[in-house]
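Here the complex is missing a single protein chain, while all its other protein chains stay put.
Now for chain A:
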Amino acid sequence: MTLKPFDRRSFLQMLAAAGSAPFVLDIGAAHAETPLTVGILYSGSKQDYGFNQSHAQAAAALKKQPGIKVIEEERVPETIAAQRSMEGMIRQDGAQLILATSFGYFKPHVLEMAAKYPDVTFAHTGGVWTAGMPENIGTFYAYIFEAQYISGIVAGHMTKSKKLGLVAAKPTPNLLRSINAFAIGARSVDPAIQVQVIFTGDWVLPVREAEATNTLVDQGADVIAAQVDSPKVVIETAEKRGVMSCGYHSSQAEVAPNGYLTGAEWNWITPYLVYAGSVRGGKKPEHYLRAGISDHFVKNSPFGKLVTPEARAAADKARADLIGGTLVVYSGPLKDNKGNVVIPAGVMQSSNDRALDGINYLVEGIIGQV
């Protein structure tokens, strides 16, 4: 690629500063006659109170934009069926942009389809584009752990037992980053706070998630955070047991009107609009698009009614500091929960530091094991 890649940060900041409306109105006015068709694939149900729902919400927001037509397909398995689905969207509906929202779609399905249809842009959630892959592929993801850090601060302010519980699926690097950020946030309020994590072993296991939640409450945790694919069961069980909860992916406030504090949510509409914009502008898609809270890629659920003014103020300050760049979640000195120094004093690993990609430890103050 000889063109200098367009400056994502300034573009996004402009987007954030001006709000997305003028930008979208502009593409709408210019191309009102030929709507841009966007095809979106989900691996599960759109209403899972979780990851797929966070994408479906962005898709609903995308539908409201003028000049954009959205077609969706749910429960597309991460098999050859994904290729058939993408091909159908392209050939029958004339999709010019495919948003493949599940990790397993990338290799080989998106790669093969992108090679076969070089005029269509493919954007994939979570994949990593490397040189040699088709040029019409973009990969995007968001630094959700920044929002988890803020959830941790709220939880740290609200806990009375100084013990937080966390139900997590599998110790993948992305989840570990979030678990650690949650603990770092909570312990920035009070270093005596401990976070107990239970790994269920898979992404969707409702009965075991409920069991894990009960066990954590029995152990004295009074805030339960969920890091599974569909946190509904965990949040509901916490509510039944009368403890507070922090959500993930999308807002679960509805299922826990009393105890829901806040949650870490994806805000996929921002990367969606980036890719819609590059298709409109006839540009190559951004191959490796990653951003966090400062670029509106992630957000926190609105505070629940229990959250005290101090906790709100602390969370808002942390958000402002993260956006301003004066606060970095992974700052040394940082120890893991076995006592090893993982980030020495004076070293800061900012959110886009690729050193965090392979994270394989739990930080000090977490009871649990990778």
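Rule of thumb we're sticking to: a residue touches a chain if its C-beta (ideal position, glycine included) is under 8 Å from a C-beta of that chain, and two chains touch if they have at least 3 such contacts; residues count from 1.
We take it that contacts and distances are computed from a predicted model.
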Listed names "Tryptophan synthase beta chain", "ABC transporter permease", "Cation acetate symporter" or "Arginine decarboxylase", matching UniProt entry of the absent chain: "ABC transporter permease"
Residue among A:79, A:92 or A:219 touching the omitted chain: A:219
Identified contact with the non-displayed chain, of A:241, A:283, A:312 or A:335: A:241
Option from A:73, A:87, A:211 or A:316 whose C-beta touches the chain left out: A:211
Where the unshown chain meets chain A, residue by residue: 44-45, 47-49, 75, 160-161, 163, 196-201, 204-212, 214-222, 229-230, 232-233, 236-237, 240-243, 254-255, 367-369
